[in-house]
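Yeah, one chain of the complex is gone here, protein chain that is, but the others are all in their spots.
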Amino acid sequence: MADLGNFTKTRVESFSDAVFAIVVTLLVFEVKFPHIENAGNQAVWNGIVSTFPKLISWIISFLTVCVFWMNHHRLFDMFRRIDGGLFWANNIVLMFISLIPFPTLVIGDYPYSSVATFFYGICLATASTAIIILRLYVRGHKDLLRPEISLKAFNQGTWLSVIYGVLFYLLGAGAGWFSTYLAFGIYFFIAVYFIFPGAMRTK
Amino acid sequence: MADLGNFTKTRVESFSDAVFAIVVTLLVFEVKFPHIENAGNQAVWNGIVSTFPKLISWIISFLTVCVFWMNHHRLFDMFRRIDGGLFWANNIVLMFISLIPFPTLVIGDYPYSSVATFFYGICLATASTAIIILRLYVRGHKDLLRPEISLKAFNQGTWLSVIYGVLFYLLGAGAGWFSTYLAFGIYFFIAVYFIFPGAMRTK
Amino acid sequence: MADLGNFTKTRVESFSDAVFAIVVTLLVFEVKFPHIENAGNQAVWNGIVSTFPKLISWIISFLTVCVFWMNHHRLFDMFRRIDGGLFWANNIVLMFISLIPFPTLVIGDYPYSSVATFFYGICLATASTAIIILRLYVRGHKDLLRPEISLKAFNQGTWLSVIYGVLFYLLGAGAGWFSTYLAFGIYFFIAVYFIFPGAMRTK
Partner (left out) sequence: MADLGNFTKTRVESFSDAVFAIVVTLLVFEVKFPHIENAGNQAVWNGIVSTFPKLISWIISFLTVCVFWMNHHRLFDMFRRIDGGLFWANNIVLMFISLIPFPTLVIGDYPYSSVATFFYGICLATASTAIIILRLYVRGHKDLLRPEISLKAFNQGTWLSVIYGVLFYLLGAGAGWFSTYLAFGIYFFIAVYFIFPGAMRTK
């Protein structure tokens, strides 16, 4: 019990990986198929078509959670060890990641509602803010970083998180009041932007 | 089959980690969004507002399961090997941990019901009692502990589990009969108390 | 691609562990709380009481899946490598393990129905039969066993699986036609029997 403030890094990483994997896989279970009385081909087809907004919000959230997982993976690669503060900062991040299926359900059910797209953006901006708080905690406890990590690059990564993680999601949240199509477009852009190799991959 | 009574420690740990990760991630799926006929902005907003008690009980349970995971992690770090008795004591702990989404659903749906807050506290006190039984089993089988672990510190940790794990949850369960706000406050306090570095982290 | 017929043992084990962990954790989500119009203390209490049959079937199934996991763990400890046949035999075992939440839901909802308790027993006997088929496959491919494993002990274990895994569950399935209480008792006994250290732990 000498290392009361320390955690096994691999167990915290695999716990986090499990949370990301469960969130990403369960997203599709919010895509509910409508109950059809007369199960004719036309009715089943209409049922499938009626789930399209849910499938689109599922794709956006799936890619978004993958981007968060990628950033989490990259961030934890920089850490040398995990203390109590970093453990709890990570738990708060995971809490907001695990919330994502809830706003996904809301925009899938009410895709034309500005409130729904606003709520979605706020939830994702909150998850990004939790990552920034974790980064600021590590900045104040530099011994948690592996010695070869440049502090300047780490701080730059924190600023990129503020821009791509918080500002862009707030932009999407605001855009929903003019057009929910525009909000969906911004959320999709944020997720897809990080797929292409040229992008700065440090949200 | 010579080591009939023994289990691979890493497999039991990763099985336990998976159970904790699944419980913690699935908690949000109990936050159901109400069905809205007329999906106007006001109605969607009211829908989101109506889920606030569920979101609060989700946050409390999320942090509570994280505290249980932290304690489980610390406890198993002290073990040298896992025998049949410890394996089953751990399964009983996991059983009550996996129950947590159920009382969480009940307090989220009926936040002003003393019975609901009482039931929640009893369930968490039961989970803590299962951890104490596991600790008492190990106390009676000292060869399961790593040799460098002080038995005095281990027993002290068991007493702290009785106080913070059982008595505090029973206090919350009792407080619910006077005020469900007070009960929520106590449950939130127990979870958050363990986040701060000064606290004795040995429930 | 030279070892086309072989699989990484640790990946198959951790895949299996994940399936067991998910099944065991999701069992509680079949314990649905009834919708209550007037959320008074008496009504919430009645709601909790009404879930007792579901909680009992949850406990039985939780312990049962833990026993299956324990046996799976012990069985795979005896294997040296995993070929294509063993991989698929294991998938069939996992398929019937993953079915368990379904009959659990049925006995939880209809605890006084002989058909429900019969169906539950048949499902568990089928899962045990899948384990026996896996064991017979390994018996026919002895090079899959670690060299220090005694073939006699392995065959003895297969017979114990027939008795405790298949015959006892069929006994429970049959007993349900006389008394569903008796069937519940037998299912509970099979699960709990394996907890005590004296029992032959080789289903």
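Remarks
To keep things simple, chains are lettered A, B and C as they appear, and every chain counts its residues starting from 1.
In this text, contacts are C-beta pairs under 8 Å (C-beta built on N, C-alpha and C of every residue); 3 or more make two chains touch, one makes a residue touch a chain.
Computed from a predicted model, the values in this text were never measured in an experiment.
Partner chains of the missing chain, restricted to those shown and counted over the full complex, are A, C. The residue touching the chain not shown here, chosen from A:44, A:122, A:162 or A:182, is A:44. Screening A:56, A:132 or A:149 against the full complex identifies A:149 as the residue touching the chain left out. When the full complex is taken into account, the listed residue touching the unshown chain is C:94, out of C:44, C:94 or C:186. Contact residues of chain C toward the unshown chain are 1, 4-5, 7-8, 11, 14-15, 18-19, 22-23, 26, 29, 84-85, 87-88, 91, 94-95, 98-99, 101-102, 105-106, 109-110, 112-116, 119. Annotation for chain A: contacts to the undisplayed chain at residues 13-14, 17-18, 20-22, 24-29, 31, 33, 36, 39-41, 44-45, 47-48, 51, 58-59, 62-63, 66, 69-70, 73-74, 77-78, 149-150, 153, 157, 195, 197, 201-202.
Everything below uses one rule, namely that only the chains that are shown with their structure count from here on.
Chain-to-chain contact here is organised linearly: an open path runs through the chains from one end to the other.
Chain centres here are Cα means. That of chain B falls 25 Å from that of chain C. Chain A and chain C have CA centres that are 35 Å apart. Residue positions of chain C with contacts to 2 or more other chains are absent.
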